[in-house]
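Only one protein chain is missing; all other protein chains are in place.
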Amino acid sequence: MWPAKMASPAASGEPKPAGQTAPKLSATDLNFYYGSFQALHGISMRIYENHVTACIGPSGCGKSTFLRTLNRMNESVRNTRAEGQIVLDGQDIHTLEVSEVRRRVGMVFQRSNPFPKSIFDNVAYGLRINGSFDRSALGDAVEHSLRRAALWDEVKDKLNQSAYGLSGGQQQRLCIARALAVNPEVLLLDEPCSALDPMATTKIEDLIFQLKSSCTIVIVTHNMQQAARVADFTGFFLLGRLIEFNETPVIFKTPAKKETEDYVTGRFG
Amino acid sequence: MSGSLHLLRRKAVNVAMLTLTGLCTLVAAGTLVFILSYLVIHGAKSLSWDFFTKLPAPVGEAGGGMANAIVGSAKLLLIATLVGVPIGFLGGVYLAEFGGTTFSFIVRYVTDLLNGVPSIVIAIFAYTMIVLPQKHFSTLAGGLALGVMMIPIAVRSSEEFLRAVPMSLREGAVALGASKAQAIFTVVIPAAKNGIITGIMLNLARVAGETAPLLFTSFSNRYWSPGWEQPTAALPVMIFTYAIAPYEDWHEQAWSAGFVLLALVLAVNIFARMILSKRKHVAR
Partner (left out) sequence: MAASTTLASGAGPARPARSVWQRVRAGDNLAYSVTLGAASAILLITGLLVYELYAHSAASRAKFGWQFLFTSTWDPVADQYGALPFIYGTVVTSAVALFIGIPLGVGAAIFLAELAPPRISDGLTFLIELLAAVPSVIYGLLGIFILVPILRQVEPAIRAVLGWTPLFQGPFYGVSLFSAGVVLAVMIVPFIISISREVIRAVPADQREAALALGATRWEMTWDVVVPYAKNGIMASIFLALARSLGETMAVTMVVGNDPKIRASLFAPGYSIAAVIANEFTEATGDMYTSALIELGLVLFALTIVINGAARLLVARRNVA
């Protein structure tokens, strides 16, 4: 079943969805350093295709840092170092061209960051830098992405207007559409709802449900209820370590570690 | 009681000093109003269509205009733009996007140094570089001097506006797979373009009024100056020459030229500042 060498030190019984022998994306013995400070200690985690994996934990536990190693975003910060392997479909992402990694592993940020361009140009941006310029093909792709992000009906009449005219929740969905436009295999969401109101949050959570059938999703959230609602698998991080990783019901109802139990029952964090 | 007398004195001093500061402000602001009104009144009244269309009349004769000076200034500014804007803008891009190294620290320091160099010294530089080898004055030399003056301000202003673009936009572009150069040229620079363009406009307005750099580079010319290799008239130089000359008629023309120059410079400044201050309210 499991190749013996890929044992994870943290989790006891390795969870795995039916029908999948290999994870879409996996980290093995990942250490990460900001200068001399070690932010991540020996993280090993498997992310399965077409499922939602959540990373939870108190502030500063390293979950965002971990997320950003998955698409090599940390490389733009000076004085950082990563050790270990991150494997996407059998290839170590550090052996791939970084732009390609980011096209295949997309990211949506905590605060929406649409470009000061029109709605259309925002969504089309990823396609344009990858070389597509045919206007009608772009138009189709933009519409498709906006539909996937459940934003098409709200913006279809104002595609040429500035993205800054949209509400906060709409801007975040626009950023999701923008990320989806390049057809990523994995989508990383870094606390996507933390700046949004409950209604907008609900819309995005519904979106996550719909997207997972065509995409693999990793979401970092400090909102445990959100993790419980949307995630199939959950990993609990504390002080840079992955304490426990399992199917979401297990983590929340019958956690194996005391630290996990303390966190999910609200005793700290 | 000496206590309350002391307090009374403090209050008197308070009122006196604060009134004094108000007077200072009045003097400072009033000077501008005074300058402007005098130039408008005196300069505008001697302004005629001839000013813009005729060449200077022979010395001692009345009439004539400064058409060659207007064209000359435009040509000088063109060369200045070609010299100063690419180096300044791209240098600013370097400092903003690839900075943080010792080299960029040195570049920034030297840019500040260049900014502090008096314009007359820059004129000497252009003189030794172009006028001496060519053995004649030229529009090219004057344009080079003005261009060198434009560089430090272009660098600083471009860098400032590029740095003001939030990091989140850069990250957003890079997360979509853009390379660093793509992110810079397709997202960061377009986001900063308003500030950069107004910066260039302000820069041009500043060098348009500079006289010293031209005195022994493009020198002057009472006729048209075809091409780039001949000395040329320029508006600020004409103002200087006419103002210190003994002819009343020339003094009048100096006022007209002063009015035109000031009107242009202030118009650009006011326009640019309005754009820039509006941006602050829209910035996200």
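Which chain is which? They are A and B, in the order written, and residues in each are numbered from 1.
Just so it is clear, a residue touches a chain if its C-beta (ideal position, glycine included) is under 8 Å from a C-beta of that chain, and two chains touch if they have at least 3 such contacts.
Note that the coordinates shown come from a computational prediction; the quantities given were computed from them, not determined experimentally.
Novice: Check each of B:Leu5, B:Ala28 or B:Val59 against the chain that is not shown and name the one that touches it.
Specialist: B:Ala28
Novice: With the missing chain put back, one of A:Cys61, A:Ala82, A:Ala149 or A:Leu166 would touch it. Which one?
Specialist: Residue touching the chain left out of view: A:Ala82.
Novice: If the hidden chain were put back, which of B:Leu77, B:Ala212 or B:Ala233 would touch it?
Specialist: Considering all chains, including the one not shown, the answer is B:Ala212.
Novice: Where does chain B touch the missing chain, residue by residue?
Specialist: 10-11, 13-14, 17-18, 20-25, 27-29, 31-33, 35, 38-39, 86-91, 93-95, 97-98, 103-104, 106-107, 110-114, 116-125, 127-129, 148, 151-152, 155, 179-182, 184-185, 202, 205-206, 208-212, 215-216, 219, 236, 239-240, 243-244, 251, 254-255, 258, 261-262, 265-266, 269-270, 273
Here, only the chains that are shown with their structure count from here on.
Novice: How many angstrom between the C-alpha centroids of chain B and chain A?
Specialist: 50
Novice: Quick one: which bits of chain A touch chain B in the complex? Just the residue numbers, please.
Specialist: 71, 73, 76, 78, 99-100, 102-103, 106-107, 109, 111, 113-117, 125-126, 128-130, 164, 175, 178-179, 182
Novice: Flag every residue of chain B that touches chain A in the complex, lowest number first.
Specialist: Interface residues on chain B, with respect to chain A: 100, 166, 168-179, 182, 186-187, 190-191, 284.
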